[in-house]
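Please see the structure below; I have some questions.
The other protein chains are all here in position, but one chain of the complex has been omitted.
Chain lettering (A and B) follows the sequence in which the chains are written, and residue indices restart at 1 in each chain.
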Amino acid sequence: MSLLTVRDLNVEFRSGVRAVDGLDLDLDAGRVLGVVGESGSGKSVTSLAVLGLLRDARVSGEIRFAGRELTALDQRSLRRLRGDRIAMVFQDPLSCLNPYYSVAFQIAEAYRAHHRTGRRQAHRVAVHMLDRVGIPEPERRARCYPHEFSGGMRQRVMIAMALCLEPDLLIADEPTTALDVTVQAQILQLLRELRKESGTAIMLITHDMGVVAGLADHVVVMHQGRAVERGPVRDVFHRPQQPYTRGLLACVPRIDGPLPDRLPTLGATT
Amino acid sequence: MLLEARNLVKRFPVRHALTRRQAGHITAVDGVSLDVGPGETLGLVGESGCGKSTVAKLLTRLERPTSGSIHFAGRDLAGLDETALRPVRRDLQMVFQDPFSSLNPRHTVRQILAGPYRYQGLEPDQPAEELLARVGLRPEHADRHPHEFSGGQAQRIGIARALALNPKLVVCDEPVSALDVSVQAQILNLLRDLQEQYGLSYLFIAHDLGAVRHISTRIAVMYLGSIVETADRDALFAHPAHPYTRALLSAVPLPDPDLEASRERIVLHGDLPSPLDPPGGCRFRTRCPKPDELCAAERPRLRTIAPGRQVACHYPERTP
Partner (left out) sequence: MILYLLRRLAVTAAILLVICAATFAVFYLMPADPAQGACGKACSPERIAEIRSTLGLNHSPLVQFRDYLAGIVSGRTYGSGTQAVDCPFPCLGFSFQTDQPVWQLLTSRLPVSFSIAIGAAVLWLAVGVGAGVLSALRRGSLWDRAAMTAALGGVSMPIYFTALVLQYLLVVQLKLLPYPQAVPFTADPVGWAQSMLMPWITLAMLYAGIYARVTRSEMLESLGQNYVRTARAKGLPEITVVRRHALRPALMPIVTIFGMDLGALLGGALITESVFGLPGVGKLAADAIASADQPVILGVTLFAAAFVVLANLLVDLVYAVLDPRVRALG
């Protein structure tokens, strides 16, 4: 069943830059869609457009989520959807958490934005979520502030915040890019487990083909605001049709396989 | 050897946020020894906070080591002052991570490229156009300012500046990690071409194991201020001996869904211990999959287990 359907999405900033240009996306419930591309490909803008969080931009096209047309919703209904049915995890967890509030407060705040509950109940939810995303001593850590956590733990907090309302769709925008590789492995493992447990669909936005290969069912390759290639991960990775996709796969030096003398580059020089 | 560093230690005082009183110290680099031979590229990998960037600053003497020696071109750089270091800097240059913040935004590229000569009190013997051509930029770029360039181009300018005085060794600290993947490939290719052309040696510091594998001849792996393993490039990737190296390699996502689905994953548990209060014994034992009493009691020394291969582990993986 299709959970998210995007048709002919166009995003044009007030500056005249066209960030997304006629994009189509399909994501079924419970599946993981990888959206890959380099910076400026429009992948992050797409995610913000789905949430209705773009400012100073003209958005046109269809964004259908669970049978509702999001572009037709007013701010109030859209706000009810955000965090509740569609949650988001961003790239840099330190700057994405407010330094002035404890992590439990920030999780509870998300919960209370959509549930009529008291502070205590919301706090219990927050502690439970911290436990679920693998933060040791959740009772004690709940009262800590973001700067007291490591990068990986902060991203776990962000994930706890995103999943506390059991959303149908989690948009993860470069969720591991700011993290070290062993911590990235932990977070990817966590996402794999949570996906299995909760059945949340994930839109995984990343520049890293390896991250997509390990998590996604389908993949869309974006370049300059357009989707240049799409399909099930196996097809796209093993039989890429477009030169851009082939280049993207080949230009990243790998830790396995034969060593090329020179790395292939993607067309134009820097 | 071109560069021989022995037992480098760097401690930073840690101050209380409010009272500014010294609350202790962090040993950012804890007894690092490494060699770089002529024409060689030593890759130095590790995660953030492991001390690899501090090593770069010590070797280029942007920081003064707390103890240890750095032999380069027949002198020990460890105790030299800035005046004595000046002639040394002709042969020892650095390329930084963020190309924009390492280029003066008010200067033209021509002025930036004349900087190393000015510092040495020399007349530029290479016109800016010549230096730009070496790194694949056009002569007309010489009179522009840094903000007119893309990240990749700015990094090329940084490399051109490092090469102006024909150095023997270039220390590259995360030179590609701020760049897009396709641009990374171009800069890595450029660094290799320049090495061949000018017989350069590199110390290539990065957290990206793919990039390090691509460019290095030998590799050293750092964890919490110390080197835990050094080996030739192919040996390291084929048979990592230290459990941390193994975990590091198994954590790198492979751009292949089938390999990703079938590979053995070693997911390390917990966080990097605080460098303020590192664990006693083996530094890695809190996250190691197979620690025992010996690991808690005694810190393993870096020892040679095969030609060209050193490991700091009581129980290294067997290597063929």
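Assume a residue touches a chain if its C-beta (ideal position, glycine included) is under 8 Å from a C-beta of that chain, and two chains touch if they have at least 3 such contacts.
Since we're looking at a predicted model, the values are computed, not measured.
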- request: Consider the whole complex, including the chain that is not shown, and state which of A:S39, A:S60 or A:S95 touches that chain.
  value: A:S95
- prompt: Of the residues A:E38, A:D84, A:D208 or A:E229, which one touches the chain left out of the display?
  reply: A:D84
Field: Positions on subunit A contacted by the hidden chain, ascending
entry: 51, 53, 75, 79-84, 87-88, 90, 92, 95-102, 109-110, 113-114, 145, 147-148, 158, 161
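Here is the rule we go by: only the chains that are shown with their structure count from here on.
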Task: Determine the centre-to-centre distance between subunit A and subunit B, using the mean Cα coordinates as centres, and give it in whole Å.
output: 31
Field: Residue numbers on subunit A that touch subunit B, as the complex places them
entry: 38-39, 136, 150-153, 180-186, 188-189, 207-214, 233-234, 237-238, 247-249, 251-256, 259, 262-266, 269-270
Task: Provide the residue numbers of subunit B that touch subunit A in the complex, in ascending order.
output: 47-48, 136, 150-153, 156, 180-186, 188-189, 192, 207-211, 213-214, 237, 247-260, 265, 267-272
